[in-house]
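In this view, the complex is presented without one of its protein chains, the others remaining in place.
Let's look at chain A:
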Amino acid sequence: MSVEILAAGPMLTVQDAGRKGLRRFGVSTAGPMDGPAMALANALCGNASDAAALEFAGMGGRFSASCPIRFAVTGGDCDIRVEDRRVLPGESNRLNPGETLKVGAMGDAVWGYIAFAGGIDVPPVLGSRATHLRSGLGGFQGRALRVGAILPLGEDKTVDRCLRLANPLAPEAGGPIRIVLGPQDDYFSVDIIARLTQTEFTVTPQRDRMAMILAGAELPAARGHDTVSDATVPGSIQVPGSHQPMVLMAESQTTGGYPKIATVITPDLPRLAQLPVGARFRFAVVSREEAEEAVIARARTLRARLADLQAKPEGVLQSEYLLSCNLISGVFVSEEFVS
């Protein structure tokens, strides 16, 4: 059982929930840029939330499978086709041998996920299948996927049904990206801390799985931009000598020597990651307690959502399918009506 890459969008990598507990050895967590989206893709395929799936930036690629499988695409609105049949993101669908799955451009998001039932079964490295591009660790040969790569799939032990959410996903609430000040906010004057929340920031093209560099306001540190290196977390907002803040993301290094003015709260980090280049947003300071409450609430919501998947009716004509068909030009064989 395997999946072959027939065309690869940029930054197509194998990711799972990430490497745990190894930051003290210099090993980045890696894992998804949008963890809840990847967990949903896995759940729609009946996989555990830490199963390995594909992450892509902007555009997915083309794929074929050696056996009949189910797959799901999440992250945002996306043009997904099996041959010429359009299927929806946010639900699982079937792919048969000989068919090509095409995952096009994300309309409203940056990072997308393609899960396959059984999960991608590349060998774990240091306890995880996540690709860490900078150190060439894990995933498929430690690198982004290119045409011709063949990915082994794990055994699919679940009931072979296609799933979808019982209730469609509500659009992600907008509003400011919430931060907790520190740990080195004392490197900055009161005025500069105020600038952090009073100015609109812009997502620049200098972004990858490691960090996002922001434009819009300069944040000079009164006590300088070199500290004795200490540990970082995904969400740390470092301010280097350029005075341009840099938010560390999933693949960030584990330690850094720039003062960290604040930390993006865990539930808002995927939302920041999904903002396109040029998007403008503001930061809002919340207390650590408020941030913890938000983490707990988000975790409960996500668990409830993943527990509330329902089997898709199959073998009947679905309106999405009809809408995607060219009803004028031809006759369909009956198998094609099974979405």
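FYI, contacts are C-beta pairs under 8 Å (C-beta built on N, C-alpha and C of every residue); 3 or more make two chains touch, one makes a residue touch a chain; residues count from 1.
Keep in mind that, in the parts below, contacts and distances are computed from a predicted model.
Q: Given the options "5-oxoprolinase subunit PxpB", "Acetolactate synthase small subunit", "FAD/NAD(P)-binding oxidoreductase" or "3-methyl-2-oxobutanoate dehydrogenase (2-methylpropanoyl-transferring)", which would UniProt use as the protein name of the unshown chain?
A: The missing chain's protein name, per its UniProt entry, is "5-oxoprolinase subunit PxpB".
Q: Who touches the missing chain here, A:Ala48, A:Cys67, A:Ala166 or A:Ala231?
A: Among A:Ala48, A:Cys67, A:Ala166 or A:Ala231, only A:Ala231 touches the chain that is not shown.
Q: Among A:Ala72, A:Met106, A:Val264 or A:Leu309, exactly one should touch the missing chain; which is it?
A: A:Val264
Q: Of the listed residues A:Val27, A:Ile192, A:Ala211 or A:Leu309, which contacts the missing chain in the full complex?
A: Final answer for the missing-chain contact: A:Val27.
Q: For review purposes, identify every residue of chain A that touches the missing chain, sorted by number.
A: On the chain A side, contact with the omitted chain comes from 20-27, 125-126, 134-137, 180-184, 227-231, 233, 235-236, 253-255, 260, 263-266, 288-289, 291-292, 294-296, 299.
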